[in-house]
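Next up is a structure, given as structure tokens.
All protein chains but one are shown in place.
Presenting chain A:
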């Protein structure tokens, strides 16, 4: 008997990455929505170290951290490969997802939520990082080549969540003229039928971030600026 559970949060891009990976492999799973302002005993039991979602529980054994979970899913289940087969290409995929999470995401986040001179500085930093992604996607439909791969799944926040925030706070980072390849990739990604069905509702996300704009000190699941 195979039992797969996913502890997630509807609005979290990290959670959605894992759902996307499970769906790519055709894995049946039970989804458990976590209220991150009131974490369940189950979450605290399965991820005592970080107390965060997503957590995949496979036959009772938990795995945390979205990128680690995705590698696990790729290794355990048959179906389309999420990571490349070639060791050098795999190393490059791992490099880019680390860059996305450790550099791009925090820099863009800070650019959105800071003000004045700080904001300009943060914007410059974010743009420097995005230039590397722009080069990387050039000439390719997806970061994974012809099909969606690990880097595409990881970059989901750029294609969807951050586009919404960008419009709401009025900070444009990925413009068509400065980042034509990245813009094209983002359109391609969110409009691909598989992804489209697995994104959180735009109105709900918009409402969530509007609430943050109105009450910035009540940060909820996303990292502080």
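Methods note: a contact is a pair of C-beta atoms (placed from the backbone, for glycine too) under 8 Å apart; a residue touches a chain by one contact, two chains touch by 3 or more; residues count from 1.
Everything below uses one rule, namely that contacts and distances are computed from a predicted model.
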{"item": "The complex's invisible chain, by UniProt name, from \"4'-phosphopantetheine phosphatase\", \"Glutathione S-transferase\", \"Armadillo repeat-containing protein 4\" or \"Glutamyl-tRNA(Gln) amidotransferase subunit C, mitochondrial\"", "value": "\"Glutathione S-transferase\""}
{"item": "Residues belonging to chain A that touch the chain removed from view", "value": "49, 58, 61, 63-65, 68-69, 71-72, 75-76, 87-88, 90-91, 94-95, 98-99, 132"}
